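A protein chain is absent from this complex, but the other protein chains hold their places.
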Amino acid sequence: MNEMSPAAEATADYLLEGRGIVKRFGALTANDHVDLAVKPGEIHALLGENGAGKSTLVKMIYGSLQPNAGEFRWRNTPVTIANPAAARRLGIGMVFQHFSLFESLSVVENIALALPPSASMATLSARIEQVSRDYGLPLRAGAVVADLSVGERQRIEIMRCLLQEPRLMIMDEPTAVLTPLEADQLFVTLERLAREGRAILYISHRLEEVKRLCHTATILRHGKVVARVDPSKETAASLARLMIGADVHAIRTARERKTGPARLTLNGLDQPPGGPFAVALVDIHLEVRAGEIIAIAGVAGNGQSELFDAISGERLSARPDAVLIDGAPSGSLGVTERRGIGAAFVPEERLGHGAVPGLTLSENVILTRHAADNAAGMARRGFLDFALAALTARRVSQDYDVRKGKPDPEARSLSGGNLQKFVVGRELDRRPSLLVVNQPTWGVDAGAAALIRQALVDLAASGAGVLVISQDLDEIFEIADRVAVISRGRLSPAYDAHAITLEAIGLLMGGADPATITLGALSQTEVARHAH
Amino acid sequence: MRIELEKRGEQARFFAVASPFIAVGLMLVTGAILFALNGIDPLEGLFVYFVEPLTTVWSIEELLKKAAPLILIGAGLAVAYRANVWNIGAEGQLTIGAITGAAVPILFPDWQSPMVLVLMLALGVLGGMIYGAIPAILKVKFGANEILTSLMLVYVAQLLLDWVVRGPWRDPKGYNFPKSISFDGWQILPNLPGTHVHIGVVFALVAALVLAVLMRRTLKGYEVRVLGQTPRAGRFAGFAPNRMVLFVFLLSGGLAGLAGICEVAGTIGNLQPSVSPNYGFTAIIVAFLGRLDPIGAVFAGLLLAISYLGGEAAQVSLGISDKTARLFQGILLFYILACDTLILYRIRFVRPRRLKEGSAHGRA
Partner (left out) sequence: MGALEAVILTIITASTPLLLAAIGELVVERSGVLNLGVEGMMVVGAVAGFGAALTTGSVAIGVVAAMAAGMLMALLFGVLTLSLVANQVATGLALTLLGLGLSGLMGLSFVGHPGLRLPKLEVPYLSDLPFIGPILFRQDALVYLSIALVVAVSYVLFRTRIGLVVRAVGDNHGSAHALGYPVIRVRYACVAFGGACAGLAGGYLSLAYTPQWVENMTAGRGWIALALVVFSSWLPGRVLVGAYLFGAVTILGFYVQGMGVGIPAQFLSSLPYLVTIAALVVISKNRLLMRANTPACLGQSFVPDR
C-alpha cells in the first residue's frame, strides 16, 4: 500500500492534498486518516460504497464540516477551510448530489446566493445565459426552480460552480439523476473543463463511468483509503472488489420461472398530479404475475412515487378496476384493505414513510400489520397486542439479520441498511402474495443489499408477484424477469430482461416512444397488449 | 459563547422522566430570586406559594376543585397535541360548554330530577364538542390554520357569554347584576360524601385514566401517535389524518365543555360574565408539563392548581399581586420546553471556534 502515501511523493504539482484526515461522529469514525491528492486538469474519482466516507470527505474539503485531525494543503500551502465561503475563495466549487437549490427562488437568485455579492441581477442573468450556452447546458435565468426538471436543476448547480471560476470542482454522484444521454452530455462538459486545467473530484459508485471518464481513482472503504489506481487499467470487477472488499455473493435466480395468475394488474391507470410539483400518471398498463419479478426503471422524479402511492392505495384511483390485486378491483380501496387482499408495500423513504422514527421496532411492526393478516391481527376490538408485535419484531430481526444495539430500539437509531432490512422483512414476514417495493436497496450497504435482493427472488420463487421500482440498473438486471421503464408518468411495456439492452432502456428513460424501440426478442403477448 | 446541540440516537429515558422535575426546580429557583428582588424572604415566599395550600383541609379541597378542570382539559389537549393538532381554544369550548349546560336550569328553573343534572352534563360536553368541531372542520375542509381559528373563537365565545348573562338570561331578580339565576337541587353538581369537593374531580380522574388507556393500549391511541409524529407514515398505515383532526377536536372540546359545565354547576352555581380564570389556557401548560400524557396531566394539573391558590395566598400574606401566579405559569412552560430539548439532544456550550490551523478538537 505504499503507492497510496502521497506525502512521500513530490508534492509541488498537486492542487489539493489531504493528509491524515480524520472525522468522527460520536462513536463512528467516518474518515480514518484519509490521504488524497488531486492534480490540476485531472478528473479524479472518489470511489466507495454508500457509507464509505466519500461525502464526509468532500464536505470537509468544501468547508461544511471540520476534520478532527489532519491537514489540507492547497497548492502546497496548509489551509484551514473554515466554511464553504472560504472554500469558494480558495477556488473550490461543489455540485451537490441532493441539490441545494431553493425551490421558490429563480435560477438567477439561486446562482447569486452561491456567488460573492457583486453584480446586479440583470448582469448576472445575462452572464448565466451566455456561459450556460457556451458549455452546452442552456438555462433561462428567470425561471423558478420549482418548475424545472431534474436535469435542468443540475445545470443550475453546475453553473453556480462554474461562475465562481473554480480550480477544483467537486461533483457528488452527478449522474445518479440523469438519463444515459444526459450523462453523456455531462461527460463532454467535464472533459472540456479538465482540458481548461480545472481539476474535478468525481464521486461515484458507478464503475463503468469512472473507468471511462476518470484519470485517477482513490478508493475508500469503511472510512479508509484502500487503494489509489488508474481506473482505465482496471476492470469493473477489480474496482468492485476494492470497493467492497470481497466478492459479493451472487444472487441465486430461478431463471426458469413458472408464472401463475396475475397478482397485480394496472388497467389504464390515470391520475392527475397531486400537487404543484407532482407528476401525472398517464394510461398505465402492467401485469405482475405470480412467480415473477418485474422491475420499473427510470430517472428519479418521473412518477415513481406517484405510481407507488396509486398501487398502495395511499392515493385512490377514480376507477376501482384501474388497479386489480389478485383479480379484485382495488382502485377505490384504502391501503389497509389492499393489504387485507394480500398485498404488501415498501416505500422508498424508510424513515418517515415506511417507519416512524420515534417508535420502537415492535411498535413499528404494528404500522402495516394492525389490520392485515386476520389470523395474527395485532389490533383486536381496538386494543393492541403488544406481545405479538414484540414477537414479530424479534422474528423479523432474526430472519433478516437486523443488527441493533438493544432488543427493541427506536427506528431512528438503526443504520440505513438495517432499517431497510427491517422494513422489507416486516412485509416478507407476512408471506404476501404481492410485494411492491420502491428503491429496495437505495443507500444500503452491499451485504444488506444482497440479502434483500435474495429475499425478493425467493419470495417470487415461492409464488408471489414482486414489483420493484428502482433507479439502479445493475440491481434491475440482477433480479428482474421483466423490465418496464417509466418516463414522465408514462410506463413502457414490460420487456423480457434478457431481451432488452441497456441502450434501449436508456432511450426509454430519456422519454423515447416505446414504438420506436427495436428489441428483437420481444414477447408477442407484450406487444399485443400495448398495441392500442 | 454558543450553544451547540448534538443529536442523541434515541430519546434519553432519564430526561424523558426528569425534564418536568428539572423545569419545576428551575421555576422554584427563579421564583426565589424574584421574591428576593422584591424584598421578600425567598423561603417564606415559596412556602406561602407552594406548600401552604397543602396544609389545611379547606385549601386541599379548593385545590382539588381547581385541579379538576385543569386535568379534564389538559388531558384532552395532551391527546390533541400528540396528534400534532393545535387546539388552543379550549377556553372558548369551556365557555360554550358552560352556556349550553346551563341552558337547562335557566330555561326550566323549576324542573327538578336527576335527569336535569345528566342533561346539563351531556349538553355541556356536546356544546364543547360542537364548538371544537368548528376549527376542525375549517381545517379539514379549507385548510384554515386551527391555531388561529380556535383562538379567535375564544373571544367570540366570551362575548357570547357576556351577552347572555347581560341580556336574555339575566336574573330578573338579580338587581341588574350581570348573572343568571342561581341553581339549586339537581341543578348543582353533588359533592363527594363528607367533603366540599364536587364530583367533577372524579370525572377528571376517570377521563385521565380512560385517555391513558386509549393512548397506551388501543389502536386509536397508536394512530394519534403515528399521525402526530409522521403523517406520511400514518397514511401508509391506512390512518386518515382528517378524521384524526376531527376526533381530537371533538375529544378535547368535549372535555373542555365538561369542565365548563362542572365549573358552573359545581363551583360557581350560576352563569356570570367570567366562568373561568383562564383554565383553558393554563391547561396548555398542564398538557406540556405532563409530557403530553394523560396521567402526567393529573400531576401537572395539581401543581398548577397549587400555583392558583398560592397566588391568592401570596396576595393576602405577602402583599404581592395574584398575577404573579400567571407569571410563574408562563415561566414554567418556558422551562419545560427548554428541558425537553435534553431528551433528544446533548447540549454543549462552546466558545467561538478558534480558526487556528490544525485546531483539531475531539468530541466532548
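Annotations
Order of writing sets the labels: A and B. Residues in every chain begin at 1.
To be clear about the criterion, contacts are C-beta pairs under 8 Å (C-beta built on N, C-alpha and C of every residue); 3 or more make two chains touch, one makes a residue touch a chain.
Quick caveat: nothing in here was measured; it's all calculated off a predicted structure.
When the omitted chain is restored, the residue from B:Gly25, B:Gly185 or B:Gly330 that touches it is B:Gly330. Residues 3-7, 81, 86, 88, 138, 142-145, 147-149, 151-153, 155-156, 159-160, 162-163, 166-167, 281, 284-285, 288, 321, 323-331, 333-334, 337-338, 340-341, 345, 347 are the ones on chain B that touch the missing chain.
Mapped onto chain A, contacts with the missing chain fall at residues 63-66, 83-85, 88, 96, 99-105, 109, 112-114, 117, 146, 275-276.
What we mean here is this: only the chains that are shown with their structure count from here on.
Centroid to centroid, with C-alpha atoms defining each point, chain A and chain B lie 47 Å apart.
Touching chain B in their complex are the following residues of chain A: 22, 24, 26, 66-71, 78-80, 82, 312-314, 334-337, 339, 345, 347, 349, 352-359, 363, 366-368, 370-371, 379, 382-384, 405, 409-410, 412-413. Those residues of chain B lying in contact with chain A across their complex are 6, 9-11, 217-220, 222, 225-226, 229-230, 232-233, 235-238, 353, 355-363.
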